[in-house]
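Left out: one protein chain. Kept in place: all the others.
Lettered A, B and C in written order, each chain numbered from 1.
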Amino acid sequence: MIDILYFAWVRERVGVPRERVETAAPTVAALVKELAAREDRYALAFADRASLRVALDQRLADFDAPLAGVREVAFFPPMTGG
Amino acid sequence: MIDILYFAWVRERVGVPRERVETAAPTVAALVKELAAREDRYALAFADRASLRVALDQRLADFDAPLAGVREVAFFPPMTGG
Amino acid sequence: MRVAVQSAPFDLGAEAARFAAAVPGAGAVVTFTGLVRDNGGALAAMEIEHYPGMTETAISAMVDEAARRWALVDALVIHRFGRLAAGEAIMMVATAATHRAAAFDAAEFLMDYLKSRAPFWKKEIGASGTEWVAARDADEAALKRW
Partner (left out) sequence: MRVAVQSAPFDLGAEAARFAAAVPGAGAVVTFTGLVRDNGGALAAMEIEHYPGMTETAISAMVDEAARRWALVDALVIHRFGRLAAGEAIMMVATAATHRAAAFDAAEFLMDYLKSRAPFWKKEIGASGTEWVAARDADEAALKRW
């Protein structure tokens, strides 16, 4: 079981801010593929990988990072703080 | 007649903050030479030209600048504001 | 070093004064304050979303890095989330160092990192609708100088 969080327009497209998911995906990329195959709203949220960022347990990570041991995955657009 | 102002250690060496001087010096350099020849305290104040700056009518100038029309000359060390 | 992530407004004058009053030995204090621009009246408000937990951790790491690189006497970051009206202060950074170059560089470093690496997302709320603020290429490029 893994917690998945969505922020900004990713959250708006998916329709929920967070959810708990049962997955055996070995990497972020595999998880994205799994999610995108679920429903159109996920497909739309994950359509443009280049405009997505991911954090694993609250640290920025790459899409090829392994998910082993990870408890929280977050997807969001490039940050616009400051 | 020209007003001459001294600041910081130049003022301390000359011994007065300002004075009015009768001079026919055509340039700043000529005025410096004239002043330095007056007394030891002036010679000391003007000994190291490289550590002196000059302003003519409150604008920074070079030592070869002409004095024609100038009413106020100021001598001082490099500025240390901020 | 203090990091505050909050929805409440802050008083930049009081924060700046308090910060500068407690930096013994420092000769230079720099502050940066980001304000909500009204874009010539087109923008009514800004909604800032953040990632609780990660935000504080990420900013604290940036502050620690800046303090180390520039031997800062102190540093402060305050960043708001939630709904802000045009003209309101979004965030502020303050840095204190012995000399001005370090204080300026550290403040710019923190701003560059906050812009592109702190998990905040801005949405502009205008008369004609709402829009997520897009990340600027210039902001990403600015990171390369550090």
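One rule holds in what follows: a residue touches a chain if its C-beta (ideal position, glycine included) is under 8 Å from a C-beta of that chain, and two chains touch if they have at least 3 such contacts.
All values derive from a computational prediction rather than experimental measurement.
Visitor: Report, in label order, the displayed chains that the undisplayed chain touches.
Guide: Its contacts among the visible chains are B, C.
Visitor: Which residue from C:D74, C:E108 or C:E124 sits in contact with the chain not drawn here?
Guide: Going through C:D74, C:E108 or C:E124 one by one, C:E108 is the residue touching the chain not shown.
Visitor: Over the whole complex, note the residues of subunit B touching the chain we left out.
Guide: 5, 7-9, 11, 55, 58-60, 74, 76-82
Visitor: Which positions on subunit C touch the chain that was left off?
Guide: Residue positions of subunit C that touch the missing chain: 11-18, 20, 23-38, 40, 87, 89, 98, 100-101, 103-104, 107-108, 111, 142.
Everything below uses one rule, namely that only the chains that are shown with their structure count from here on.
Visitor: Could you give the separation in Å between the centres of subunit A and subunit C, each centre being the mean of its C-alpha atoms?
Guide: 26
Visitor: Could you give the separation in Å between the centres of subunit A and subunit B, each centre being the mean of its C-alpha atoms?
Guide: Whole-Å distance between the two chain centres: 72.
Visitor: List the centre-to-centre spacing of subunit B and subunit C in whole Å, with centres computed as mean CA coordinates.
Guide: Distance between chain centres, rounded to whole Å: 48 Å.
Visitor: Quick check on subunit C: which residues sit in contact with 2+ other chains?
Guide: none
Visitor: Pull out every residue in subunit B that's touching 2 or more other chains.
Guide: Within subunit B, no residue contacts more than one other chain.
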